[in-house]
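Here it is: the structure, laid out below.
A protein chain is absent from this complex, but the other protein chains hold their places.
Here is chain A:
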Amino acid sequence: MISKFITEVSTVFNPFSPKAKTARLFLSFLPPNARQTMKINTKLLPRMSKEPSFVELKFSKSPSFSMMLAPVEDGMQMKLDAEKLGIKGVIEEVDRHSRILSRQEELTGN
């Protein structure tokens, strides 16, 4: 998964629901230094709640390790329904947008 363009991740899930697996796996796919380069909010729902779990993402044009210097917001926000997509689908969506951003970065020659 290309995670260097992600600037903000917020997930909501109920760990006692089997459908929360996607959101949890997505959190575990982020690199070890993710907390330094992006904002991560996790909200755990109580056990009996039926609210849907989702993964919400924000992207920046420049790679996120340079976010501290000049945060250029891409403006792209994704709200992925973790229950329907599955972890493969979520990663596919993230990679699709990240590839576009990395291509733009290459073309601008930074």
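Quick note on the criterion: a contact is a pair of C-beta atoms (placed from the backbone, for glycine too) under 8 Å apart; a residue touches a chain by one contact, two chains touch by 3 or more; residues count from 1.
Heads up, the rule we're going with is that contacts and distances are computed from a predicted model.
Trainee: Given the choices "Spo7-like protein", "ESCRT-II complex subunit VPS25", "DNA replication complex GINS protein PSF2" or "54S ribosomal protein, mitochondrial", state the protein name listed in UniProt for the chain not shown.
Mentor: UniProt protein name of the non-displayed chain: "54S ribosomal protein, mitochondrial".
Trainee: If the hidden chain were put back, which of A:1, A:27, A:76 or A:100 would touch it?
Mentor: The single option touching the absent chain is A:27.
Trainee: One chain isn't shown here. Among A:35, A:79 or A:99, which residue touches it?
Mentor: Once the missing chain is taken into account, the touching residue is A:35.
Trainee: List the chain A residues touching the unshown chain?
Mentor: So the residues of chain A touching the unseen chain are 15-18, 20-21, 24-25, 27-28, 30-32, 34-36, 40, 42, 44, 46-47.
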